[in-house]
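Please find one structure pasted underneath; my questions will follow.
As you look at this complex, bear in mind that one protein chain is not there, while each of the others sits in place.
Note that the chains are named A, B and C in the order they appear, and that numbering of residues resets to 1 at the start of each chain.
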Amino acid sequence: MALDSKTEARKFKIVGTRPLRPDGIDKVTGRARFGADMSAPGMLVGLILRSPHPHARIRSIDTTRAESMEGVHAVVTRADFPAFVEDEALADVLDNCMAGEKALYDGHAVAAVAATSGAVARAALKLIEVEYELLAHVTDVDEAMRPDAPALHEDRADETVPAGMSDNVMARHEFGHGDIDAGFAKADRVLERGYRTEATHQGYIEPHACLATFGSDGQADLWCCTQGHYMVRNTCAAILGMEQGRLRVTASEIGGGFGGKTTVFLEPVALMLSKKAGRPVKMVMGRAEVFRATGPTASSSIDVRIGMAKDGRITAGFAELRYQGGAYPGSPVDMGSMSAFAPYDLEHVKTVGWDVVTNRPKQAAYRAPGAPMAAFAVESAIDELARELGLDPLEVRLKNAAREGTRASYGPTFPAIGLEATLRKAKDHPHWSAPLGPNQGRGVACGFWFNFGGDTCVSLNITPDGTVTVSEGNPDIGGSRASMSMMAAEELGIPYEKVRTIIADTGALGQNDVTDGSRVTFAVGLATIEAARAAKREMCKRAARIWEIEEDAVVWEDGAARPAGPNAGKHPPMSLAEIAAVATNTGGPIAGHCEVNAEGAGVSFATHMVDTEVDPETGAVKILRYTVFQDAGKAVHPAYVEGQFQGGAVQGIGWALNEEYIYGEDGRLQNAGFLDYRIPVASDLPMIDTVILEIPNPGHPYGVRGVGETSIVPPLAAVANAVSHAAGVRLTHLPISPPRLLAAIGAK
Amino acid sequence: MVRVRLWGSLAAAIGGQTEIEVEAGTLRELLDTLARDYPALQPQLERGVSVAIDGVIYNDDWFTPIRPDSEVVLLARLKGG
Amino acid sequence: MSRIHVTTTINGEAAEFLCDAGETLLDVLRDRLGLTGSKEGCGTGDCGACSVVLDGRLVCACLVLGAEAEGRTVGTIEGMTTGEALHPLQRKFLEHAALQCGICTPGFLVAAKALLERTPDPTEEEARYWLAGNLCRCTGYDKIIRAVLDAAAEMREAH
Partner (left out) sequence: MHYVSPTTTDEAVRILSSAPGACRIVAGGTDLLVQMRSGMPEADTLLDIKRIGGLREIARDDGGWRIGAAVSGAELGEHAELVGEWPGVVEAVNLIGSTQIQGRATMAGNLCNASPAADSVPALVAANAVVRVVGPEGVRDVPVLDIPAGPGKTTLKRGEFVSSIYLPAKTGQSGDAYLRFIPRTEMDIAVVGCAVWLAFDAAGTCTEARVALGAVGPKVILAEEAARALVGTRIDEPALDALVAACSAAARPIADKRGTVAFRTHVAGVLARRAALIAKNRAGGAA
């Protein structure tokens, strides 16, 4: 039953070890096929024409010259797509893929061509004439909230938005409990402060790419790099007005996503070009297109008020969060509002979030969407209060830490969680007591994130020679095929090497949710275990028939069916391979499968600790030492769990120090490349130490929690706290780029 | 009867009640009853909600059982990366 | 516009191709020769995913013209394996879980191999600076650097 603990106490043989990943050889030899690595006979090259204006009405698009150019096989504009898409969110996705009435941001797609070569396609783009009526634009969240700000949409606001606000305010979210005024009255010190974070990009190294083939029979095939090919299928089908079953999507290897590949950009356009041209069409974004037109995360402006008693107890917490999520509703401010105070056990807490649109690209999910900026604000304020009251920042967090039975700031009561354990580990770690030199500072911060479950299918097949293949429907972003093989092998009691896991296309399995929400190891793992159990039951049944005993008198142990109960020892055990060898004779092929809406995902907490050194003359910041303490529930493949911790921490370091979307007065993105959108490079960093804690998730058979996202939540605040201590001045605006830090030092 | 806790925005929609009681043995019954008895919640229910039952978050599984003494909390629909 | 005929050596084997004057070596490798192991992450020399070795020098294939390969030697990720045997770097990348998504991996391996050929015993700092032109967004570089240093140690022992 769903309400009871699913975790069994057991000793693992394979789970918790570090075998090589099954897709490893392909990836170290260059053989692995990513989005841009596929081609098809007769393939055309598709390219997109993008608006150079941040906000403009599209008066007309004349494609006749481009269409008549030699080598051009199709030109597509919004007029080629269905005029009406019922679902509002999907209608926004379509509008983002191909602008309708207005171009809403610099880089918004307005037309596309398919031609025999990239050179021809590029030339054709120049022949498309778009007549724009330029409109006033706004890119800053606070400016967009002013009632007189240029409006992107009319009448799109939720019923939650009070009358009289800017048309750019799309929704208001409120969470919390208690009476914050009463709480603040009990405080010895109340801190009020405003914080800002700039928009960052997921920064995956692989640009979006796809290859579409649309047949004249109305059936289509699509190859693409995505975090969820089932999502791609469903979204494209809805946008193109076709049946889902007529579109088969195959996920390529994916070169990073971090949330940014949980939606579509090129795919519907490529399909439409292919449909019109009658030939396969390949589309690959350039890096500048990735920055200009695909999912950055929201920028934020956050006001925090926290009351603290002299002993460090937080008496009340309040935050007002304003996130702009680009040109369409749906910034993750609701998630930010839910997670802002989630690590703490508070009697009085309230958060209010405002979802705002601006003339920027439509935000896409980015690793724990909405949470890192909220944590930056709250964890900075707590740090500042602790300092002012002369308290140890870890002790203050321990004193207020949420634990089992705490009513979360977003509503429910926590089951067993691991925050306190991460804090205690942090406190005992040698990093915490290591000496610091001049201009150096240490910062800590906590972070919280949800885990997801959702629709999941796994098909586990026993081959005639007793090896096992697992088919699952979630693209493998960071080693999940290894962890699925491990869980299948663990459950079946066979060596890891006997199992091979593949990512099946949309024709092979039922619906699978996207690889997001840290869900794969949890949900696909759960389904894999269930599929293995189904196969075991079938194998026990076959053995029972061979032995001519009752089915329930057979148990599966150590990779073999064994007679149990009164028959114990009467027959030699039959291994998986032995049962497989006679499957034809005992009822046919053996498989186990599981189709489930995996509910019961846990929540996840982390504490990060970082030492920084500041050059007070230039504002340069060096990361000296970094340690991640996170609860993984159960680490299936610890090396890849560490990798998630390290990768999230470093993305957070980039967000804290140098990454930002920079817009000019003209509303154009000024740094659409890796040269000036500065993600951390190897020489910027020390080793990232990790401490894995294992507080089992009661909702998973092995206790697994998702680990992918939480690691990006604490670093913004941890770094800001460390830099603030090193520089002797509180930094409230991310990124803490050298000019910003030097100005703050100069102003102190 | 199951006591359902509402988050701030939902509470505001029905006049500030942060807890309401509904007759429901499953997630579907809960959502259907809320939609019927509290039409002001309809827009949010259509946009989607997540439901925490005894601290565990569920999304769409209609037949998820709810015990009378369960803690039930409505949440904004979760989105992840 | 006539195409340029180029004769060159790729991974030790003679190769020839036709290309346009403005076409990059990366485009030639990927689109004309089917060597898709070199990746395009940026096209501007900022990410290193297209790292190849040209006449013994580590370069970004996206910043080399295809025509420049005439009479030169080119080494790509596809040439790193000898028969079935992985290069020690390739093996260490797997053992250390130094890749998550794997898109940057070919570039890192080609660049790291060039490092170890010049500096068989690099310090961590040397490895980090040498590889600063190879972006990885998944790993935070920790396991990559460990894999490179471990491979260096193993290769030194073998000598």
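Assume contacts are C-beta pairs under 8 Å (C-beta built on N, C-alpha and C of every residue); 3 or more make two chains touch, one makes a residue touch a chain.
From a predicted model like this one, the values you see are computed outputs, not experimental measurements.
**Student:** Check the whole complex and report which displayed chains the hidden chain contacts.
**Tutor:** Per the contact definition above, the missing chain touches A, C.
**Student:** Based on the whole complex, identify which of A:Gly42, A:Pro147 or A:Pro739 touches the chain you can't see.
**Tutor:** A:Pro739
**Student:** Using the touch definition from the top, which of A:Arg678, A:Arg705 or A:His725 touches the missing chain?
**Tutor:** A:Arg678
**Student:** Just name the one of C:Asp20, C:Glu95 or C:Glu124 that touches the chain not displayed here.
**Tutor:** The missing chain is touched by C:Asp20.
**Student:** Quick one: say which of C:Ile10, C:Leu35, C:Leu65 or C:Leu86 touches the chain that got left out.
**Tutor:** Hidden-chain contact among the options goes to C:Leu65.
**Student:** Across the whole complex, list the residues on subunit A that are touched by the chain not included here.
**Tutor:** Residues of subunit A in contact with the hidden chain: 122, 286, 288, 617-620, 657-658, 662, 670-671, 674-676, 678, 680-681, 683-684, 737-739, 742-743, 746.
**Student:** Please identify, in ascending order, the residues of subunit C that touch the omitted chain?
**Tutor:** 1, 4, 20-22, 24, 43-46, 48, 51, 54, 57-60, 62-65, 67-68, 70, 111, 114-115, 129-134
Convention: only the chains that are shown with their structure count from here on.
**Student:** Just the number, please: Cα centre separation of subunit A and subunit B in whole Å.
**Tutor:** Centres of subunit A and subunit B (C-alpha means) sit 25 Å apart.
**Student:** What's the distance between the Cα centroids of subunit A and subunit C, rounded to whole Å?
**Tutor:** So the centre of subunit A lies 29 Å away from the centre of subunit C.
**Student:** By the touch rule stated above, which residues of subunit A touch at least two different other chains?
**Tutor:** 202, 258
**Student:** Where on subunit C is subunit A touching in the complex?
**Tutor:** The touching residues are 20, 30, 35-44, 46-47, 49, 76-78, 80-81, 86, 90, 93-97, 99-106, 109, 124-125, 127-129, 131-146.
**Student:** If we count contacts the way the header does, which residues on subunit A are in touch with subunit C in the complex?
**Tutor:** Where subunit A meets subunit C, its residues are 18, 20-21, 23-25, 27-34, 36-37, 119, 202-207, 253-258, 284, 286-287, 477-479, 637, 639-640, 642-644, 646-647, 649-651, 673-675, 679-685, 687-688.
**Student:** For the complex, give me every residue of subunit A touching subunit B.
**Tutor:** 1-3, 158-160, 172-177, 202, 258-260, 262, 332, 334-335, 338, 350, 352, 365-369, 410-415, 450, 452-454, 516-519, 597, 599-602, 699, 709
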